[in-house]
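For this depiction, one protein chain was excluded, whereas all remaining protein chains were kept in their positions.
As written, the chain order gives the labels A and B, with residue 1 at the start of each chain.
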Amino acid sequence: MEINHKSLYIKTTIMLSVLTLIEIGISYWDIVRFYQVGLLLTFALAKMACVAYVFMHLYYEEKVLRRILFVPIPLLIYFLLGLAYDAQFNWVIQ
Amino acid sequence: MSGHQKSFWTKYIFSTDHKMIAKQFLWLGMFFLFFGGALAMLIRWQLGYPEQPVPLIGNWMWPGDGGIINPDIYNQMFTMHGTIMIFWAITPLLIGAFGNFIIPLQIGAGDMAFPKLNLFSFWTMFLASLILLSSYLLPTGTAAGGWTSYPPLSSPAGGIPGLGQTIWTVALIFMGVSSMMGAINYITTVVRMRAPGMDYFKMPLSVWGLFLTSILNAVFVPVIAAGLVMLLLDQTIGTEFFLAGRLASGDPGDPLLFQHVFWIFGHPEVYILILPVWGIISDLLSVFSRKPAFGYRVTAIAMCTVTALSTLVWGHHMYTTGMSPLLGKSFMFLTLLISIPSAMFFLNWLGTMWKGSIHFTSPMLFSIGVIWVFGLGGLTGLYNATITADIYLHDTMFVVGHFHYTLAASVMFGSFAAIYFWFPRMFGRKLDSRLGKIHFWGTFISINFVFFNMMVLGYAGHHRRIYNPSEYSFLEPLTGLNEWISIFSFLLGVFQVVFLINMVWSMFKKERSPQNPWKATTLEWTMDYPIPHGNFEETPLVHNGPHEYSRPDIKDRDWLGQNERITV
Partner (left out) sequence: MNQTLTVKDPFGTATTGKLAMWLFLAMDAITFAAILMGGIYLRLRTDMWGDAGQVLNIPLTSFNTFLLIMSSFTMVMALDAIKKNDIKGLKLFLSLTILGGVSFLGIQIYEYAHFIIGNAELGQALQATGLKGDSFLWTSGTYGATFYATTSFHGLHVLTGVIYLSVIFYQSNKGMYSSANYDRIEIAGLFWHFVDLVWILVFTIIYLI
């Protein structure tokens, strides 16, 4: 591969920095908690995808490897949902 | 490598050869199997003959108590029995020993993908064993919080005093690290090192089982590692992840969090232990029925489905924790779903044997034993998975009977089948089949008596971890049954000694086994004993599936090796 990746790397770095700044902005922004958390997580995921795809060269790996590495993500979301639901649930004794 | 001169140390101790590491794991597992078994005998003594001095060894072990097992020691015993049997006996026996031995040989690889990592994996395990055993030297004794080690029982703030529980946690973390190294190694080996022609659907089912086990290990051991680290922080530096109520100084944590984390790992763990057995006996039934495994693909895919489903059902261990009905019902539904793929390969096993020419050799007897005990274990699992039944049965002897049927009985029978089957490959000699038959029938009858009647006890309300059943009037009618269970469990122990004698005696007997005594088709039988370092002189080419038995187009014999081509 004789492609010059340098400009891509620089762009990604700048993008990561900018996204971080936006994230910090959101964390001080006084909006509904639900949207705030949602936005922050979205930005975090976007940044993580940037790192994985560009810096870790996942983009150039085979499809299967990419897919297998994404299998744990829905699984972890499932665990989180189960845990979060149980954490907030209380039997109401009347 | 094969001509390379080796010293005693590099050949037997710090070997990177997967076959030697497999044997190391085998002996480690056997040691702990008997250790854990001895603990079980002592537990049974206390339950069958409450607070009577233990015969023979009692006065020597606990002179202060007049040979009686006191409640503290009893708690330590059932804790260590569970921990040792699950993490230090079954795991090294099936995954450590047979995973190491079978995978490279059956897929036609020279060794594991990372031989050195394999070496580290064993020695980390060994270190973990030493750490675990060292807790026995403490004046306060070893861990006593149950094998689940729920806080606050396992926290010094509110539970068992002394360092034992902390050492337990550290040992388990090391053991987890060892498992993770193994998992990386097995997965890369299966993915990368298969011989030419060995497609995924030409792999023997044993390799399938071990492969899926490794995947579960890779995904879930990190979860328990994280949980154990948090527990360790609670135990040592005073964090409060899992402490609540009076025990917490300020802002309370939640003991239920540990249960969640533990069972997110813990439920897949039972499949980690049983999947290799499913795979191994699927192969063995085919070998000794001289028939291709019925529904090979279905079995493989059903095993994958169980693997996937097993990750989603951890909550069924926690029905009585005040879980919301919505979560409880979801977990119940998903758990009951598992019975569908399980039933599929269960029927496939029967289909394999159907109209086969069955050879009742020792490995075959144990494989058939697995069908029986796993069938019972699986069926009783349905009661535990159903919320309404489980709320009554939870933490009773019924649960103990159930999981000993699935884990202890099935997995033990599976390991025995594997040892009887692959012994000629490991040590060049066959195990004695007469002693093998005595071992099988003795084990089979006593194990069924013990665990079936434990379920009866549980149904009558016998609680799981009580010290002295004679203290409760409602358990009085069960005294006789308890005693009988104890007697049969001692018998069970005696028959394992037969096996040990058989193993040691056969290892040194003169008579060598032929190269392929069972006339099996898989690649591990294609070379002479002793198998050289590097296994195959030249990389085998795989032309056939793993179960080519009784092919009508071959006249002179009833099997066709995976690397052979029919010359017509």
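Here, a contact is a pair of C-beta atoms (placed from the backbone, for glycine too) under 8 Å apart; a residue touches a chain by one contact, two chains touch by 3 or more.
Please read these numbers as outputs of a predicted model, since none were measured by experiment.
Shown as candidates are B:40, B:54, B:86 or B:195; the residue that touches the absent chain is B:195.
Interface note: of B:10, B:59 or B:239, the residue touching the hidden chain in the full complex is B:239.
Contact with the chain not shown here comes from a single listed residue; of B:69, B:180 or B:327, that residue is B:180.
Chain B meets the missing chain through residues 113-114, 180, 183-185, 187-188, 191-192, 194-200, 218-223, 225-227, 229-230, 233, 237-241, 249-254, 257, 260-261, 264, 541-543. Hidden from this view is one chain, which touches chain A at 5-6, 9-10, 12-13, 16-17, 20-21, 23-24, 26-28, 36-37, 40-41, 43-44, 47-48, 51-52, 54-57, 61-62, 64-65, 69, 72, 76, 79-80, 83-84, 86-88.
Assume only the chains that are shown with their structure count from here on.
Those residues of chain A that touch chain B in the shared complex are 72, 75, 78-79, 82-83, 85-87, 89, 91.
Across the complex, chain B meets chain A through its residues 219, 254, 256-257, 260, 264, 311-312, 314-315, 322-324, 326-327.
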